[in-house]
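Missing here: one protein chain of the complex. Every other protein chain is in place.
Chain lettering (A and B) follows the sequence in which the chains are written, and residue indices restart at 1 in each chain.
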Amino acid sequence: MSIHAGAHVDPGAVLGTGVEIAAGAVVHAGAEIGAGSSIGAGTVVHAGVHLGANCTVEDLVVLGKRPRLRPGSSAAGTLGELVLGDEVTVCAGAVVYAGATVGDRTILGDQCQIRERAVIGEQTVIGRASCVDFDACVGARVSIQTAVYVTSGAVVEDDVFIGPSAVMTNDSTMGRHPPGESLAAPVLRRACRVGGAVVITPGVEIGEEAFVAAGAVVTRDVPARTVVMGTPARATGEVGSDELLDRWR
Amino acid sequence: MSIHAGAHVDPGAVLGTGVEIAAGAVVHAGAEIGAGSSIGAGTVVHAGVHLGANCTVEDLVVLGKRPRLRPGSSAAGTLGELVLGDEVTVCAGAVVYAGATVGDRTILGDQCQIRERAVIGEQTVIGRASCVDFDACVGARVSIQTAVYVTSGAVVEDDVFIGPSAVMTNDSTMGRHPPGESLAAPVLRRACRVGGAVVITPGVEIGEEAFVAAGAVVTRDVPARTVVMGTPARATGEVGSDELLDRWR
Partner (left out) sequence: MSIHAGAHVDPGAVLGTGVEIAAGAVVHAGAEIGAGSSIGAGTVVHAGVHLGANCTVEDLVVLGKRPRLRPGSSAAGTLGELVLGDEVTVCAGAVVYAGATVGDRTILGDQCQIRERAVIGEQTVIGRASCVDFDACVGARVSIQTAVYVTSGAVVEDDVFIGPSAVMTNDSTMGRHPPGESLAAPVLRRACRVGGAVVITPGVEIGEEAFVAAGAVVTRDVPARTVVMGTPARATGEVGSDELLDRWR
């Protein structure tokens, strides 16, 4: 174990063997850090964080932040611990909320935000500055590029690819609906590919192995293996069998 | 008062009763922190910051940053204090400049940026990673979602809703205009709704209670209560009386 003299580790934190904590890091009582994990400089680990073994948490990260909600926010709900699996990497400047769950060997990129009750599978990459909003569910081996917005309640299945600055929305009333009415987040089925800066409107489902070209605005469901493009997006072809995921992994 | 032994508080800072300052926070001489407010771990509070009562400033925030401008920048101007009202929440990783003003009970989301001379009203939410650029004016009870860009000089009136990743621009010459020529920022009138990833070009006015669908590129003024969509945005209908703000608050 190696704790820098300039780190602030509460005696009520639980540290596994071989944990390294850098200068200026703050670890609160009630945090658990698994064996072999490292915590970067200036990083803050709040109570209720459960970090697995051999994780790398870089500098200036916040783990286990409590939500700050306006009154009546649709994000209200119960909060559990923040649970990160083994060999997870959390990059510099990321903010990860209490109540989220992150699978083994997943990478959370620099300056990203992962909200409460988000669930992220194994071996996924959440790109730099991207957001996985509350109650969203992201599968395994998903590749999310930089500055993507995964809206609350969205479902992103395994092996999906989402290009940079793609955006999903989930409320076609933009705030003018009865309190508690459930929102209609998009669903991205297994192994679909969504291009850079694509906009996916509420309730849309992108089918398995579908392909959405960069810059499209998707307002209707996209059938499996269908190629769409444009504003609004229209079908222009089919994904060839030589492009299916099984060919490339 | 509760100041962590690992905080760095200059004796020239003024702290109200019941202030809490976490480990690693840095409070410079000339900062004023109102009674009952808390400052998170690693947060930096510069001289000239005036924080009201019962505010929550989370971890790794910068308050009162001085602008760093290139020579000839259109952002040049005088700078006052950074004034935050009472019960303001500033979330993790936010950067708030000297000379900005923020109203009571407003929430500044994680990783947002608020520039010099921006004015933000009461009970507004600035979404995570959004930017309110210099000299912009945002009203009360405004809801700005994640990663929105409010360009410098823009006016966003009360009760406006702006969806994720919406962008405004203010310079149709992209830098090729006489020095000091004033830019033409958009104006968003009371209670209008702007969808996700909408682009609003220089000088455009969005009327009261208007509705701009997600993904639209707005190149001309939108009359009050008008629904527009597409690229470039065209009118497709009128906002029904059952959708007006008064029905929903």
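In this text, a residue touches a chain if its C-beta (ideal position, glycine included) is under 8 Å from a C-beta of that chain, and two chains touch if they have at least 3 such contacts.
Everything numeric in this text was worked out from a predicted model, so none of it was measured.
Peer 1: In the complete assembly, which of A:4, A:177 or A:190 touches the absent chain?
Peer 2: A:4
Peer 1: Of A:34, A:64, A:99 or A:163, which one is in contact with the hidden chain?
Peer 2: Only one listed residue reaches the unshown chain, and that is A:163.
Peer 1: Using the touch definition from the top, which of A:16, A:67, A:175 or A:196 touches the missing chain?
Peer 2: A:196
Peer 1: Of the residues B:147, B:160, B:188 or B:239, I need the one that contacts the missing chain.
Peer 2: From the options B:147, B:160, B:188 or B:239, the contact with the absent chain belongs to B:147.
Peer 1: What is the set of subunit A residues that contact the non-displayed chain in the whole complex?
Peer 2: Spelled out for subunit A, the touching residues are 4, 6, 22-24, 40-42, 56, 58-60, 89, 91-93, 107, 110-111, 123, 125, 128-129, 143, 146-147, 161, 163-165, 193-197, 211, 214-215, 230-231, 243, 245, 247-248.
Peer 1: Touching residues of subunit B against the unshown chain: what are they?
Peer 2: On the subunit B side, contact with the omitted chain comes from 8, 24, 26, 42, 44, 60, 62, 65, 68, 70, 93, 95, 111, 113, 129, 131, 133, 147, 149, 151, 165, 167-169, 173-177, 197, 199, 201, 217, 231.
Quick note on the criterion: only the chains that are shown with their structure count from here on.
Peer 1: Measuring from the mean C-alpha position of subunit A to the mean C-alpha position of subunit B, what distance in angstrom results?
Peer 2: Averaging C-alpha atoms per chain gives centres 24 Å apart.
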